[in-house]
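Shown here is a partial selection of chains from the complex, left in place.
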Amino acid sequence: MGSDSDLKIMGAAAEVLESFHIPFELTVVSAHRTPLRMVEYAQKAKERGIKVIIAGAGGAAHLPGMVAAITTLPVIGVPIKSSNSIDGWDSVLSILQMPGGVPVATVALDGAKNAGLLAVEIIGAFDQTIGNAIAQYKSDLEKNVQAKIEILKSSWPNTFDI
Amino acid sequence: MGSDSDLKIMGAAAEVLESFHIPFELTVVSAHRTPLRMVEYAQKAKERGIKVIIAGAGGAAHLPGMVAAITTLPVIGVPIKSSNSIDGWDSVLSILQMPGGVPVATVALDGAKNAGLLAVEIIGAFDQTIGNAIAQYKSDLEKNVQAKIEILKSSWPNTFDI
């Protein structure tokens, strides 16, 4: 992430990876305040065995795109609605609108949870255990909705149930 | 893709995959006009051996998100600026702003080329041959810039060259 203040958003990605027992590392790499550290990080990530990089930043968010420019690993970008952001549009567009040749897999504004899940899906496409775990996760999402319908019935008797 | 009219954009993704010799299939699956075909396609994609799905659509673009809701494979979404689009904002937001639990890896508006490259990077993270090819691709991007600087020198003698 580009700043330690992004942790309150980006922590959700870490929690997802932990819940799937996928080893990960977490750090601050600022494109604007530590540009050389960013270059070095991106250059060495693949040889250190990393499979997917998740980069979150706010405002004129250059971290995801710059890391994607240097590494050949897939980079997932999380636009963060930072304090001086113009409603989040700046971070969304700075991350999404990459030129041809340098893709960033962008998720929703403040969507760090989905960034984690996307990383899990990428790994799960090549690892059967993780693949099965993500299938279980989706099934749990569905059960969770069903449970909420049961609760809804208590206040709205005309709740429909298939 | 959601419509055959999207082919003029989405063809760029196919060309990238061909250039990396990655086998792929291409078809029209419309979330709105063929919803049951979409469900069936998404349900069977993984068992048929697919690793990554690229889905492009315009306007209220529901295809990438709906496919992502059904499959456990990573889904790359390409927002397309279709004829009645409000400057592309509708397709960008319909694909990007997925709720927690169902990620879509969104690329730039009309960014099908990057969708193809992102798929290559995902596969390349787990396949050394493809990984090397993507490194070669990045190196070619750089050489291409250098070649253009040479051309620039002919009309602007004060062109700087490191």
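As written, the chain order gives the labels A and B, with residue 1 at the start of each chain.
Here is the rule we go by: a contact is a pair of C-beta atoms (placed from the backbone, for glycine too) under 8 Å apart; a residue touches a chain by one contact, two chains touch by 3 or more.
No experiment lies behind these values; they were computed from the predicted model shown.
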item: Number of identical chains in the entire complex, 2 depicted; value: 8
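Rule of thumb we're sticking to: only the chains that are shown with their structure count from here on.
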item: Rounded Å distance between chain A and chain B, as computed from the means of their C-alpha atoms; value: 18
item: Touching residues (chain side chain A, partner chain B) in the complex; value: 46, 51-52, 72-74, 76, 92, 96-109, 111, 113-115, 117-118, 121-122, 124-126, 131, 134-135, 138, 141
